[in-house]
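With one protein chain withheld, the remaining protein chains of the complex are depicted in position.
Note that the chains are named A and B in the order they appear, and that numbering of residues resets to 1 at the start of each chain.
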Amino acid sequence: MGVGIKVEGLNAWFGKHQALFGINMDILPNRATAIIGPSGCGKSTFVRCLNRLHETNPDARADGKVQVKDMDIYGAGVAPVDVRRRVGMVFQKPNPFPSMTIYDNVAAGLKLNGFRNRKKLDEIVEKSLRSSALWDEVKDDLRKKSGASLSGGQQQRLCIARALAVEPDVLLMDEPASALDPISTAKIEDLIFELKENYTVVIVTHNMQQAARVAEFTAFFLMGKLIEFDKTEKIFTTPSDKRTEDYITGRFG
Amino acid sequence: MLNASPTLQWHRKFADRLATSLAVLCVLLVMLPLAAIFIYLVIRGIGSLDLAFFTQAPKPVGETGGGMANAIVGSGIVLGVGSVIGVPLGVGAGVYLSEYSRGQFGKLVRFTADVLNGVPSIVIGIAVYALLVLHQHYSAFAGGVALGIMMIPTITRSTEEMLRLVPNAIREAALGLGIPQWRSTLSITLRTATSGVLTGIMLAFARVSGETAPLLFTALGNTFWSTKLDQPIAALPLQIYVYANSPYDDWHRLAWAGAFVLIALIVVTSASVRWIASRGFVGGVQ
Partner (left out) sequence: MSVAQPQQPTGSALPGTVGAGVSAVSRRSSRASRIADAVFYGLVWLCAACVVAIVGFILLQLIKGSDLALAKFGWKFFTGSDWDPVNGSFGAVPFIYGTLVSSLVALVIAIPLSLGVAIFITEMCPRGLRGILSYLTELLAAIPSVIYGLWAIFVLVPLIMRYFGPALEKTLGWTGLFRGPVQGFCMFTAGVVLSIMIIPIISSITREILTAVPHQQREAALALGATRWEMIRVGVLRNARAGISGAIILGLGRALGETMAVTMVIGNSPQIVKSLFAPAYTMASVIANEFSEATYDLYTSALIEIGLALFIVTIIVNILAQVLIWTVTRGTPRRASA
């Protein structure tokens, strides 16, 4: 079910300020790829370009080629709405819809895409909540509790379920655990292991140990450029670039 | 990936475009009366302005000509009285709320200020009538009191907000220098927030300058020249009201002229407020 992403010559700007410089990257399917780097290096910007969320910032734009399966998401005539159906996202701060129940939160994306069949919805909601390891904790309160009444870790898993419900090809995660406590973080990391089987995961993290734990591949960004992209093992043991080594060993960042 | 039918996708796009078009339509519909009012004011108003308008009192019924000079002056007097009452009370209350209030009383003051803001102006007129007119007579002073009361909530609110924008560091610096609290509040905190407080006052002034209802049974209006505080006095909005309701064409002409002058005053005041605010001195923090 997972697909790869081929990034060619991706540039991004905030107004006049260029944030990404000619990124080239081959993200393999059914793997987790971690994006690491110091604050301001462009890792969030990069990931937000993958689902064309970057351009929703005022004065922001991007160009280049990003091939997701059969679609160049920056191609002529491609609507961002279609891109975002295939490339889902989970944000740093959990953002469930507070005015909706847990059920409605998960079903939100489905309803937008025209799913009205009650039985089908129920199925997919359950499947998504199971995939995000939240089902057992909320199965009795699906329609009773609001999305915002859960704990931080649960809210984030709810957001993951919501993203998974529309069956994206790729799941982008922008520092998904940075606002959570260690136990919830561990749960999310376990989740990523399971998600890899069906999805391609790209995870931004400022926590190098997390990258080492969950990702097969790691990309190191610095000042808007992709410095090094390789197997996680290699990046953390024998990095090719000195800058990577300096960051890994904590000399800066 | 979720299989979504092309028809549905088309529907979604259509709904999106429709929503945008409707929103634009709403904007146009709302701008329409705005444009219409201003156009009429300019066309009918400017045409009716002449020197007599600004220098003469109204002529007796049936005669053409005359002006609203007494109403303009009268408005000035009533607004003056109103400001003398409303500004100190409003600023004082605002200072209290920002610098001194704790607990329940402060909440009560804020609450009543907001209540006062929502009281229909005609009701305020009744209350002032009962106090000042019932056992005496209609007077400019009563009109001023009514307007002053209406200015208070706006001035209190904006003064408090502007004072709160002044950083605490400034207050502490003053206290650290041994300046007494009252001095610091007046000369330093209030001084820093001057532009902001001033804009609040001007806004209240602009809002109240067009009020008619509270003057109906306080200042009453006057077709003659009068500047006495204890007599009925003419006011621009009052005069416009009387003339608009009258059956005489010439008075209608004067009503439009008066309306034009009134709106011009309000627009100029509001524009000055915006200009002062945009210069970045609001709150003293540039």
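Simple rule for what comes next: a contact is a pair of C-beta atoms (placed from the backbone, for glycine too) under 8 Å apart; a residue touches a chain by one contact, two chains touch by 3 or more.
Because the structure is a prediction, the values reported are computed rather than measured.
K.L.:
Using the touch definition given at the top, which of the shown chains does the missing chain touch?
P.N.:
Spelled out, the missing chain touches these shown chains: A, B.
K.L.:
So one chain is hidden, and I want to know which residue out of A:S99, A:N117 or A:S240 touches that hidden chain in the complete assembly.
P.N.:
Within the whole complex, the residue contacting the unshown chain is A:S99.
K.L.:
Kindly state which of the options A:A34, A:A163 or A:I235 is in contact with the chain not pictured.
P.N.:
A:A163
K.L.:
Pick out the residues on chain B that sit against the missing chain.
P.N.:
Touching the chain left out of view, chain B contributes residues 12-13, 15-16, 18-20, 22-27, 29-31, 33-34, 36-37, 40-41, 44, 88-93, 95-102, 105-124, 126-127, 129-131, 149, 152-153, 156-158, 161-166, 168, 171-172, 175, 178-186, 189, 196, 199, 203, 206-207, 209-213, 216-217, 220, 237, 240-241, 244-245, 252, 255-256, 259, 262-263, 266-267, 270, 273-274, 277, 282-283.
K.L.:
Using the touch rule from the top, list residues of chain A that touch the missing partner.
P.N.:
51, 53, 56, 58, 81-85, 88-89, 91, 93, 95-100, 108-109, 112-113, 159, 162-163, 166
The rule is short, and it goes like this: only the chains that are shown with their structure count from here on.
K.L.:
Show me the residue ranges of chain A that touch chain B in the complex, using the header's touch definition.
P.N.:
79, 81-82, 85-86, 110, 112-114, 166-169
K.L.:
Within the complex, which stretch of chain B touches chain A?
P.N.:
Per the stated touch rule, the residues are 1-2, 4-5, 8-9, 12-13.
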